[in-house]
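The complex appears here without one of its protein chains, the remainder shown in place.
Right, subunit A next:
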Amino acid sequence: MSHDTLFAEVTDPANRADPYPLYARLRETPVSRQGDGSYVVSTHAAIRGLIFDPRLSSEDLPPSQRPPTGNPFKDWIVNPIKNRVVNAHRPLIFRDPPDHDTLRAIVMEQFTIPRVRGVHREVEGIVEDLIDKLQGRDEICLVEDFSYPLPVMVICRLLGVPEEDEEQFQKWATVLATALEPDSRGDEEARHATATAFDAISDYMRGLIKEKRKNPADDMLSGLANPEPGKPAMGDFDLIASAILLLVAGHETTVNLITNGMLTLIRHPEELDRLRRDPERAPRLIEELLRYEPPVHFRTRKALGDIDIAGTTIPAGAPVILLFAAGNRDPARFADPDRFDPDREDNQHFGFGGGLHYCLGAPLARIETEIALNALVRRFVAPRLLQDPPPYRPGASLRGPEKLGIGLERIA
C-alpha cells in the first residue's frame, strides 16, 4: 500500500489500540507526504531536527468560531466580538515567539519547582482518598474512579480554586479536554458544548482573578494576578487563557499517563512486582512509560518556509505532523524499541514533546504519576485486566483508554 494514506489509518479508531505497526511503516519514509498535503514526521532524528527549526509555527489552528445560537443579537454582535477577543488571546501552546516566550516565562515564574513539590503531600492525600473510596469493590474502572478525577483536583489546588468548585471544574475539564484533539473539530454539537463550557469557565476565572486580587493567597493564580512591580505581567485575557490551558492541557494527558501506566504494569507483571518492592524505581519506569506509551502521540504545526529535511522538501504553508510516539519507537535511536524496559539508559523520548513547546507541566506530571502508580501497586491486591485491549477514546493524538476495567482480590 502507498504511504500517503497511512496517517488516515492512524486516525482511524479501529487502529487505536495498537498504532505502532503503522508507525513502523511510516518511519520507512521519515518525512512522508499524505494525500491531504500534510507531512508526517516519524523518525527520531527528523522530529529532533524539526522541533528546533524556527520555521515551524504553532499558530495554525482554525479560529474557534462559536456555533450559531439562533439569537441574532448574540450571533451577530456578541459572539463575533467574543471570537475576536479569544483568538487574539489564544493560549500559549497555539502561539509563536515572541508572544509565546513572554507568556511562558510569566507562567513558569509561578509554576516553580518548589511550588510543584509543595503539592506532594496534597497529591498523596488525594490519591489515598480516591483509593479508600474503592474499599470493598472487586472490580473498578481506573479511568472513572481514579485517573480522571486526580489531575483536576491537583491543578485546582495549585491554581487556588476553592475546593467546593472542584466538581464544577471536573465537568468543564471533561468538555474542554477534547478541544486540544486535532481530529475532534467539525462536529457541530461538540463545538457548541466546547464554546459554552469555555465561556462559562472564562466567566468563572474572571471572578476568581478578581477575588485573588482582593485576597491574594500562596497559589499560582494569585501570583499571576498580582505580578511584582517591574516584572513582566500578562493582561486578563491572556491570564484566563493560561489558567484554562493549565487545566485542560494537564488533564487528559495525565489521565492517559496514569492509565497507560497501570495498563502497562498489569501487562508486565514482573515490572509491577519490582515497583511494589522498590518504589524508588518509579522515576525510571515513568520515563520509559513516556517513551513506550506516551499520553500525546502527535502535535500539528505549520511550515512557514520551505524546509528541506530527510530528503524531502516540506513546502511553506503545509501542515506538519510531528509523530512523537513514532519517534519514541525508532529502532535507529532506541535498541529493541518495542520492549518496555525501565532500565533503559539514555532515554531521550518525546513523551513531553520537545523544543520550545516542551510540556511545562512535566515536573507536575512526573510527581502525580509517581505517587499514583506507587499507591496503586501497593494497594491493589492481584490486579488483572477485565478486557485487553481496553476500549479507547476516539482521539488519536491524546490517545488513551476510555475505560480500564480492573479486577482485584481486594484493596490493601
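Keep this in mind: contacts are C-beta pairs under 8 Å (C-beta built on N, C-alpha and C of every residue); 3 or more make two chains touch, one makes a residue touch a chain; residues count from 1.
In this section, contacts and distances are computed from a predicted model.
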item: Identity of the absent chain, which is to be given by its UniProt protein name, from "D-methionine transport system permease protein", "Rhodocoxin reductase", "Putative nitrate ABC transporter, ATP-binding protein" or "Urease accessory protein UreG"; value: "Rhodocoxin reductase"
item: Contact residue for the chain not shown (choose from A:187, A:280 or A:306); value: A:306
item: Identified contact with the non-displayed chain, of A:37, A:97, A:207 or A:389; value: A:97
item: Omitted-chain contact residue, chosen from A:57, A:168 or A:196; value: A:57
item: Those residues of subunit A which, in the complete complex, touch the missing chain; value: 49, 52-57, 96-98, 101, 303-306, 316, 355-356
